[in-house]
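Removed: one protein chain of the complex. Kept in place: all other protein chains.
Right, subunit A next:
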Amino acid sequence: MPIQGIRSVTKGRNGVGAFILQCKRLDFHYCDWAGSSRGMLSFLQHYLPSFAKANPQIEIRVSPRPNKHPVVKGHYVNGREKVICVRKLEKEQILQKANLLKEASGEKLKRTKKPVTSLNESVRGIWSPYHGDIKTV
C-alpha cells in the first residue's frame, strides 16, 4: 500500500507560523537556608510544574546557589543572558519575572523613539545622484 501524505491546506498565519521563542533556557537558582529565597522555594514547589508544562520549548534547570540571593537566569538564542534577582519576592512575583524572561528577545533594552521600527531605514531607499531623472537646477 503506497504511503499517502496527509492532505492539508497551509494556513496563513500572517508570517508568525514559524515563530521560534528566543528564550531557550531558564535557570532557577535558590538557597536552602537564606530567608530571601523563601518565595523562590515556594515557587519551585508550587508553580514550577505548571510553568514547565506550559513552556515545553524552554529548558528549565533548577540548582542551588548556597548563601546567595535567588536569581532567574534566561539564556537566549542570540547567545546573550539575562539575569533577574528575585530576592524577597513572592512566588507570584517570581512567576511574573519568569514570564518576562521567557518573552524577552535577549537583546539589550532600547528606547523606541519612532512609531515604526523596521530593518529598512527608508521605504524610498537612499538617494543617489546617479539614478533617476536628470535634474535641472
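Please note the rule applied: a contact is a pair of C-beta atoms (placed from the backbone, for glycine too) under 8 Å apart; a residue touches a chain by one contact, two chains touch by 3 or more; residues count from 1.
Here is the rule we go by: contacts and distances are computed from a predicted model.
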### Summary
The chain missing from this complex carries, among "Trm112p-domain-containing protein", "Binder of USO1 and GRH1 protein 1", "SHSP domain-containing protein" or "Large ribosomal subunit protein mL50", the UniProt name "Large ribosomal subunit protein mL50"
### Per the touch definition above, residue among A:C23, A:L44 or A:V72 touching the missing chain
A:L44
### Query
Looking at the whole complex, which of A:K11, A:K53, A:K108 or A:R124 touches the chain that is not displayed?
A:K53
#### Entry: Absent-chain interface as seen on subunit A, which is shown
27, 30, 32, 41, 44-45, 48-49, 52-53, 55-66
